[in-house]
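Sharing a structure below in structure tokens format, with a few things to ask.
The complex appears here without one of its protein chains, the remainder shown in place.
Chain lettering (A, B, C, D and E) follows the sequence in which the chains are written, and residue indices restart at 1 in each chain.
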Amino acid sequence: MFPGATTDREAASYVVVGAPLDATTTFQPGTRFGPDRVRRFAETYDDYDRRTDSRFSALGVNDAGDVRPWDDVPAYLDHLAAELRSVVYDESVPLLVGGEHTVTHAGVEAVDPDALVICDAHLDLRDAYDGNPLNHACVTRRCLDDLGVDRAVIVGARTGSEAEWDRAADADVEVVAPEDAREWVDGLDGDAFAGETVYCSVDIDGLDPAYAPGTGTMEPFGVAPRTVRDLVRAVAPRADGFDAVEVNDRDDGQAAALAAKLLREFAYSHAAATTE
Amino acid sequence: MFPGATTDREAASYVVVGAPLDATTTFQPGTRFGPDRVRRFAETYDDYDRRTDSRFSALGVNDAGDVRPWDDVPAYLDHLAAELRSVVYDESVPLLVGGEHTVTHAGVEAVDPDALVICDAHLDLRDAYDGNPLNHACVTRRCLDDLGVDRAVIVGARTGSEAEWDRAADADVEVVAPEDAREWVDGLDGDAFAGETVYCSVDIDGLDPAYAPGTGTMEPFGVAPRTVRDLVRAVAPRADGFDAVEVNDRDDGQAAALAAKLLREFAYSHAAATTE
Amino acid sequence: MFPGATTDREAASYVVVGAPLDATTTFQPGTRFGPDRVRRFAETYDDYDRRTDSRFSALGVNDAGDVRPWDDVPAYLDHLAAELRSVVYDESVPLLVGGEHTVTHAGVEAVDPDALVICDAHLDLRDAYDGNPLNHACVTRRCLDDLGVDRAVIVGARTGSEAEWDRAADADVEVVAPEDAREWVDGLDGDAFAGETVYCSVDIDGLDPAYAPGTGTMEPFGVAPRTVRDLVRAVAPRADGFDAVEVNDRDDGQAAALAAKLLREFAYSHAAATTE
Amino acid sequence: MFPGATTDREAASYVVVGAPLDATTTFQPGTRFGPDRVRRFAETYDDYDRRTDSRFSALGVNDAGDVRPWDDVPAYLDHLAAELRSVVYDESVPLLVGGEHTVTHAGVEAVDPDALVICDAHLDLRDAYDGNPLNHACVTRRCLDDLGVDRAVIVGARTGSEAEWDRAADADVEVVAPEDAREWVDGLDGDAFAGETVYCSVDIDGLDPAYAPGTGTMEPFGVAPRTVRDLVRAVAPRADGFDAVEVNDRDDGQAAALAAKLLREFAYSHAAATTE
Amino acid sequence: MFPGATTDREAASYVVVGAPLDATTTFQPGTRFGPDRVRRFAETYDDYDRRTDSRFSALGVNDAGDVRPWDDVPAYLDHLAAELRSVVYDESVPLLVGGEHTVTHAGVEAVDPDALVICDAHLDLRDAYDGNPLNHACVTRRCLDDLGVDRAVIVGARTGSEAEWDRAADADVEVVAPEDAREWVDGLDGDAFAGETVYCSVDIDGLDPAYAPGTGTMEPFGVAPRTVRDLVRAVAPRADGFDAVEVNDRDDGQAAALAAKLLREFAYSHAAATTE
Partner (left out) sequence: MFPGATTDREAASYVVVGAPLDATTTFQPGTRFGPDRVRRFAETYDDYDRRTDSRFSALGVNDAGDVRPWDDVPAYLDHLAAELRSVVYDESVPLLVGGEHTVTHAGVEAVDPDALVICDAHLDLRDAYDGNPLNHACVTRRCLDDLGVDRAVIVGARTGSEAEWDRAADADVEVVAPEDAREWVDGLDGDAFAGETVYCSVDIDGLDPAYAPGTGTMEPFGVAPRTVRDLVRAVAPRADGFDAVEVNDRDDGQAAALAAKLLREFAYSHAAATTE
């Protein structure tokens, strides 16, 4: 159980769902161990959050456990989306823990947001990868083209194929380079995302590998943790869903500790905004 | 390149083919790093083999590199089988390095043997796993039921589902428990496999985890390395194909060192028999 | 949850209890991660056991989770013993997963056996260690001197202080050296432990470090896994409690995989005997 | 021996004392290996320091080895304090290497400073943890409430319980958030700590986990190494004691390398100030 | 093969040469695995580079494999220099991958530059180390004193012996402290290195250990990755040779990923400048 996620499902405002999908990782596998590892490295965190003057265990978080994957990725994503949709129907906010980035497909399908705010090293705007449209490198494209998302902001993106960069030039995509992320986050104000519903996805490889080496494809020159934290804090009040993905077990716990922290920051910030 | 595999493809008697498939591993992934790791830990071995008085680099071994997998496992296996068939057509012996055990499907399809001699902790006789008939846990079943293999001997098998054990009771399957392996191997004589063509597959988890911890699903109480070595030595003279599979990168090199050694034992023994 | 331990507590014949105590380890710490790790490496095991023709999930096993330690070891052991006593009162068999060997104190206190059968590299017969009578190096002594156990058999013991060897020479202690363990186990027959109630404790360091490197104090020249397995199989039918202890996270999973397997062997064997 | 700590005890101006206490760590243990590891990763450092134009081996540093812990933490802390007090009586400066943060209790008891300057992610202001007032999470509280320290500055603190934050609001505690640490350190001038005796303690988890993953409880969003270095440089001239704590062996050496470096920075800076 | 280095040697503009020398490392060995590891962690990078609008596989890069070392370091360096000189004679640019920093001796001998731009934590200006003038700690000195290099800029240098700092005060050495590196790089303009031929060498320990823990001698307080990247981008257009050295296998891939990235940045930037 995610530490402090002690609320019953029926009474929960937030539901943690693990999605240990590890099917299409191109390089280093291990995202199947992500949810367990994120829960484990969250054990040391204080329940109390000074900034919001609230306790995580009092936010109404339930841990629904993992939705176990099988070989048929499209079927799994359907099943996962259904599970998450039931969370949404209960007027709870899903907090999805990957697994590879592909699981965001299910999160977005369930939440059905207008806008997607992503922290990611990669554009993930491929139409297909190795012939597979549901590869993790295609997930943002799927959300825009197939799932009805109006626009995506990709913070920290620093690499992609030529076709992906072309797609990124379209009006429905905004790319914020890692070097510009701090300023972009600082510029977010009350009007940002006004009138939009939002889904927030953190691919842990959006951060610099120094802070999160335990991920499938390290990409140097990434975003600093405080910037991502402040991004999550700024977006959470407008967001109806969150995920942290691409954590594996190939480091000393840095990536998992960070993902757990960002999930908690989302919950604290969302709760503080909605209970004002 | 596998150390000593310096022969040109056209002139080769043996062709090493890496098949880093890592798609359906149930527990710990990493078999995608198997072929590289097996090649790397083979670097320390002497070229000369005292028992057969021959040099590995003089056996006529080519390293054809890896056949890179993609998401569509059935298509990949077809492609891999075609690649291996071209080896067989050239009257060379394929030495396949996995990758998960599923790649044996391609090896057997290419070699088309009468009998299959397998070292494995698991029966791999499932009809399907998670709905997937090409899962690694089904590979022996596929060979028997779909690929025309007449019989399979599974040395070191110590676990399986009830349905697998039922299937194992059929006349075309012989199970040699780890405890009986030494005696069974010692009992192999010149008449064993007489009149049969044979394919030899070593799933590294057939050995005890102490000797090969770097594998997807450790199963205690396994076979000792010398027994597997002697099995390979005994079967190689009658075999037209070999593979070593299920090595991953989650140990200190023991599994890869062993797989590399067994591949070499196969080649030395096969060559010694055919050149007599 | 231990895989397959799906029975409700009230209906359970066996109750898995994790006791991640990691307070007095002399050398390499990490037993606090033992229970989680044992559960995790049990995930790959088939539910079905061929020898007993039974399914683990049908044996009636419940996983009661962990009893979390705190700094006061004596108080913790009291609390743990109370928890295990409630298992015994329900006529279930406790399957304790350590944690350091000290937790056996609680298991024995709850089960109150006549005889103790231990697999251990160390005699654990000290009266105190660093002034602490509840140190892991004293646990067998405590059971004999303080908890009313009539006799202890320590299989695989190969080291101790001079005072411990002196204590081991008393009539209530039998030491079976690793070299003699195979023969001793083979000699167990129906009359062994006749009229006695028994508790079975496996300190994973009783096995050779090759098979279980992930433990606090490796001691070479240990017992082979099959011997310990057969010991567990022989003792289980007469035993009312079982534990597997001293697994930490400082290896590639070998120790945890083995502990999980031995716990399962105990349950299969005990159930087969009691349902005959 | 800490590299370069070649001075005899009697002639020493600084005495390195290892205190490998590893008793109350809440999450990942291993601080018992801290002192050895810090010494080992110091081996690569040049003896000469450009900034102060001095050699470490000429500063008069002795390495007194480790004070070995046992199970009775209060007794151990008394013993350690006595050992450190003998250093102070000899007019040497103790350089304590942990072990868990609890050992600072002994350092402060021996040095008896007016002010405590701490780098730490955690407030460590609990009155007790799991009922234990000598837990590592209580050490700053103990120093203030029991050991007569007048005030504490906690640089990099970013988490604590509600009660700890309340205690931190008292006049004798100053909390410098990680975001403000750079500016705070830059603002230290000659009048800082005027008329006060000071003890400086670096809990390595005060730094961001990217720089020191090998610690018991990683807490993201920490202080940068250069800021802590400059803090140490600024405080050292006014300090009579120093420690670096909470380094364990669960990373690739980053935490130990950093702790060793900061200890050296303290000695260089202290010596430069006192020899002016 | 370095991913994308698919051009034939004859047609190549750039030639990757691995030099896995691991003979004189003072502390943690393993640079012998550097070239393989750098190639492996480059596998995840996109072929396309957005900034220069070019594909790595279209830059004309050949991978000539490794020049295998033997025990006689001077002879090896001669041989390596000859190999690299043949690259230079073919009007290609050598991209050397270490191996310890000593291999830069061969790179500089082959390229024969006027100026050397180095990123390094250490001055490497010793006349000899342990009596060996070809130790890795002497390589910059050798280039200046023996190989005819007119001047060296050492960016990120933060440690050295007193004699090294004295040598660094000579007119032919410029030291840029890590704290000043950002500004120094930003100040490079079109006139920098005008009229000079340049060789660029990146010792991965020039970066902070958080970003590259896998190196022989970690030295805290280092340069940030983006600064080194921008240094490489600025220098590449004027450079005729490049190396990335001192990567070993003692981390989770961070050092290798970074070295691979910097090598690519060099090639992209050099090609963009020369094809303008």
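Keep in mind that, in the parts below, a residue touches a chain if its C-beta (ideal position, glycine included) is under 8 Å from a C-beta of that chain, and two chains touch if they have at least 3 such contacts.
This structure is a prediction, so every number in the text was calculated from the model and none was measured.
*Asks:* Among the chains in view, which touch the chain not shown?
*Replies:* Those shown chains that the absent chain touches are B, C, E.
*Asks:* Which candidate, E:A5, E:A23, E:V139 or E:A168, sits in contact with the chain we can't see?
*Replies:* Counting the whole complex, the residue in contact with the absent chain is E:A23.
*Asks:* Which is it among E:T6, E:S86 or E:N132 that touches the chain not included here?
*Replies:* Within the whole complex, the residue contacting the unshown chain is E:N132.
*Asks:* Return the single residue from B:Y76, B:W165, B:F193 or B:Y211 that touches the missing chain.
*Replies:* Within the whole complex, the residue contacting the unshown chain is B:Y211.
*Asks:* Counting contacts across the full complex, list the positions on chain E that touch the omitted chain.
*Replies:* Contacting residues on chain E, toward the hidden partner: 22-24, 29-30, 32, 70-72, 129-132, 135.
*Asks:* For chain B, enumerate the residues touching the unshown chain of the complex.
*Replies:* 41, 43-48, 50, 55, 208, 210-211, 225-226, 229, 251-254, 257-258, 261
*Asks:* Which residue numbers on chain C touch the omitted chain?
*Replies:* 26-28, 159-162, 165, 179, 208-210, 213-214, 216-221, 250-252
The working rule: only the chains that are shown with their structure count from here on.
*Asks:* Going by the touch criterion at the top, tell me which pair is linked by more C-beta contacts: A-B or A-E.
*Replies:* So, comparing the two chain pairs, more contacts are at A-E.
*Asks:* Can you compute the centre-to-centre distance for chain A and chain C, using the mean CA position of each chain? Integer Å is fine.
*Replies:* So the centroids are 42 Å from each other.
*Asks:* At which residue positions does chain C touch at least two other chains?
*Replies:* none
*Asks:* Among all the chains shown, which pairs meet the touch rule set out at the top?
*Replies:* Listed in label order, the chain pairs in contact are A-B, A-D, A-E, B-C, C-D, D-E.
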